[in-house]
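Shown below is the structure under consideration.
Yeah, one chain of the complex is gone here, protein chain that is, but the others are all in their spots.
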Amino acid sequence: MERTIYREIKATQSLWTLGIILAALIAAAGLSVLYVEHNGHAVTGMNNQIVWGLPHVFAIFLIVAASGALNVASIASVFNNKAYKPLSRLSGVLAISLLVGGLLVLVLDLGRPDRLLVAMTTFNFTSIFTWNILLYTGFMAIVAVYLWVQMDRSVHPKYTKPAGLVAFVWRLILTTGTGSIFGWLVARPGYDAAIMAPLFISMSFALGLSVFILVLMTLFRMDGRNISDALLKRLGNLLALFVAAVLYFTAVQHFTNLYATEHSGIETFILSEGGVYTTLFWGVQIVIGSLLPMALIYGGTPAAAGTRAALASVLVIVGGMAQLYVIIVGGQAYPLEIFPGYEVSSSFFDGEIANYSPSVYELALGVGGVAIALIATGVAAKVLRILPTNLEDKNLEG
Amino acid sequence: MKLDRPENPSRRNFFKSGAAAVTLTLAPGVTVMAFGGSPAAAGQADAGKRWGLMIDVNKCASDCTACVSACKTENGWEGHGDPEQAAQWIRKVTLKDKATGHETSMPVMCQHCEEPPCVDVCPTGASFKRVDGIVLVDKHTCIGCRYCMMACPFKARSFVHEPTTNQKEHAPRGNGTVESCTLCVHRVDEGRVPACVEACDATGNGAMIFGDLNDPESDISKALAAYPTTALRADLDLNQGVRYANF
Partner (left out) sequence: MKRLLAILGVFLAVALPAAAEDGLWKYGPSVPAATGEPHPEGNKYMRKYHMEMMKHDRDLTMRDGNRSIEASLKECFDCHTVKDEETGDPVTYQDERHFCRTCHDFAAVKVDCFMCHRSTPEGFEEPSPLHSRLLDLRDGLSDAEATEIAAYLAENQ
């Protein structure tokens, strides 16, 4: 295997076009934030029943994908798989950019985003949110160190493994923390489950890898570099394995809930009577987001490995967004069971399935977060040496 | 920067001693004396007390919303616009037993739990429990993340969705922060009862009793000892300050 040469990508016309489009999306997000901050959240679709909506779906997606994007680097450094070593730098950069994008969406949706400094200095350590703030900022610092250790020639390569190990363990704790945002809520039947943490970890693997595959293939194509089919096949196989893991944890979550009579309400809601949530669960999360990608990868279609990996990644991302929408919004749409055994009604919509129609401002903010993550990655690829130039078949090893 | 304030004997201490004397003489029997407090305790939340409510569901009239109207007037949360986004500190809930068809109604507000999930989850500590058991939102620190609203099992909290004006002096509320029933803490600290309890008494139904749960001689403690009462979602073991009787 020849030595890996990392080089910046060239500033081509297509790169500039992409950059301008992303910048426009970011500007749209900025305008929407100003509008919502000035007029209050009344202009969004969120209300006192659905308090977390589309922005939070995007934010959690980006944060979960961020932790998973680091996986490729971890497989190389921690699990000593040399084939993935050239991809480590992009993996680290993507992890940081996705996290920044997700956090920005989260912070800009706050009722009082001007109080970010308060949030960063006043901590309540019984809250998993507080721990998450520390875990997220720590993650960015640790991955930055991990990248530095890999990229700075004056640093001995022996430091890569310990840095990679710290980053790997930290990201597992971080994703556990993200899942526990929901898992530690006793109030709602759709949450309050220990399985939320491992479910989110498995989701991070799948979503992070799918975003990584798409970003890798896009940047390489734009710069005219080749990726070996064997490598793409391996990435695709890994993705299918992670999707299977997500399917497993989802199945365990729902089978366990189905067994408890007290949870029959929420299960009936999600699995059969929830309207849009049921459609998203079965149609998008399970079929489009899990079964179809697995069939693509394992099914042995004659299409090229790259096409299969890319298509599977797109499907997994769509399925992941649907899964998060069902968890976050569906979990809130189902009414709180304050009075088990009673039919409840009130002026505060007790006992009713809550309505939620996302506004364009929420969509703009969420998409803006994605755009920020992508533009940061693109700039990094242009300015830093993070992308390898020789991912040919003959260089693939391990 | 630590503040070294010069000693100002004139204004502050003068008013402090003056105010205590004024409170006692102006409102005999209604204010501090009613809850057996001392003038010194009136200046501070008393850790020895635990404020609570007992709601007798039998006495609650199904078509009466006096408590809700009184709370709206007292605290100024009348919304306009989308009812799904309007705040509701207290609401009347109508229950129909699925098995028997029996109907009841009762007011539901912040339950002022002893182990509040909302306090646990607040990232800045804005959601807090006072030493006397009243759970409040410190809107100076609230960042409007709405996690407490996700965590509350009783849907007690509301998010303010639009800019506010003409707030009540004793009940500040602002765009982008979260709010809920304060057990009329501004009234309680003066030795009065919450607005909802006062209004319920005025209708003649008298379904709500307010008092000190730690005081065995208070009306509420005697009532709790005499009647079977329950807390909502008792399975969560939150030890709420609000109890429901005959439910």
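A and B label the chains in the order they appear, each numbered from 1.
Just so we're on the same page, contacts are C-beta pairs under 8 Å (C-beta built on N, C-alpha and C of every residue); 3 or more make two chains touch, one makes a residue touch a chain.
Computed from a predicted structure; not experimentally measured.
*Asks:* May I ask which residue of B:D82, B:E115 or B:D235 touches the chain that does not appear here?
*Replies:* In the full complex, the listed residue that touches the missing chain is B:D82.
*Asks:* Given the contact definition stated above, which residue among B:Q88, B:T164 or B:S218 touches the chain not shown here?
*Replies:* Counting the whole complex, the residue in contact with the absent chain is B:T164.
*Asks:* Identify the residues of chain B touching the omitted chain, counting contacts across the whole complex.
*Replies:* Counting over the whole complex, chain B touches the hidden chain at residues 3, 5-6, 8, 10-12, 15-16, 19-20, 42-45, 80-82, 128, 130-132, 136, 138-140, 162-169, 172-177, 185, 189-190.
By our rule, only the chains that are shown with their structure count from here on.
*Asks:* Per the centroid of Cα atoms for each chain, what is the distance between chain A and chain B, given in Å?
*Replies:* So the centroids are 40 Å from each other.
*Asks:* Enumerate the contact residues on chain A facing chain B in the complex.
*Replies:* Those residues of chain A that touch chain B are 37, 39-42, 47-49, 51-52, 110-113, 115-116, 118-119, 122-124, 126-130, 133, 181, 184-188, 332, 336, 338-339, 341-350, 354-355.
*Asks:* Show which residues of chain B lie in contact with chain A when the two form their complex.
*Replies:* 68, 81-88, 91-99, 108, 117, 119-125, 141-147, 149-155, 158-163, 175-178, 232-233, 236
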